[in-house]
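Missing here is one protein chain; the remaining ones are kept as they sit in the complex.
The block that comes next holds chain A.
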Amino acid sequence: MFAKGTKRKFSDPGEEPALGAELGPVVRPLSSTYSLQRQSLLDMSLIKLQLCHMLVEPNLCRSVLIANTVRQIQEEMTQDGTWQIMTQALAAAQCPADRLVATEVLCRPSEALAAAQSPKPLPAGPEEEEEEEEEEVVVAAAMEEDVDSEANPLSSSSFLPAPFGAEPGWEDEEDDSEDEDSEECPSDAEDVPDSRRGDQVFGTFEIKHPAPPPDPALEELFSDVDPSYYDLDTVLTGMQSTPKMGPYDLLDSLSPHAAPALSTGTSCRSDLNELDHIMEIIVGS
């Protein structure tokens, strides 16, 4: 019944509870296993939100509970500073791409920083340990996926120059190939142990903040997902809304720090996302 997975081992027992408190709220020593677990939980949750059956109205209670779980993970990642690392990594990774997106990124960093530093009530150290020991059963499928994609970390692209002011048209085939190239070429700088785990882990981190460019790993993950269901509002009300957002714009709508730019960019994005969807079908699967 249950997938047989490896039992999680807590890798840094010495750095936990009391120390965690001393180090301050933001810096919390995290084992990479925990991060991967959390990552897979996040991915699983997002898939669940997007795969609601459209034939019958989706179960609102279930959707709300999953959305809250995603929020929780997002908040914890923001608190850990890993969210910020990922944001920066992906901001840099958004190459020749999207003027709209780039503009947003320009406006974002201070916001993201502020969000990351705002004190959030965190469960104290001991709970994390408990939490890990509880979740012994690893979701094998999601883990495998993460392990596979981790072999080609996106984080290598964090060393690309920030390409602000580039041309729009982020669904271009050019874009896809560029991203793929950057993904495939192994970066020596990325060959680091857990001290750089933030980047390593978030090499596979597909969730973006703000809106993502077409991301091959992302597309692979979502190649069979109905893209008309990206809007959280759609998810919650079960109605198909016309502006189709990118897959992870879901997180934007969830995040309390979501920029208001979301609404202004939506009308432009609807057309872009149509194209994106078509591109996904052609290129993704």
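What we mean here is this: a residue touches a chain if its C-beta (ideal position, glycine included) is under 8 Å from a C-beta of that chain, and two chains touch if they have at least 3 such contacts; residues count from 1.
In this section, contacts and distances are computed from a predicted model.
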Chain excluded from display, named as in UniProt, from "Very-long-chain enoyl-CoA reductase", "Centromere protein M", "Cell division cycle associated 4" or "Serine/threonine-protein phosphatase 2A 55 kDa regulatory subunit B": "Serine/threonine-protein phosphatase 2A 55 kDa regulatory subunit B"
Missing-partner contacts on chain A, residue numbers: 1-3, 37-38, 41, 44, 48, 54-57, 59-62, 64-65, 67-69, 71-73, 123-124, 126-127, 130-131, 134-139, 142, 232-233, 236-240, 253-254
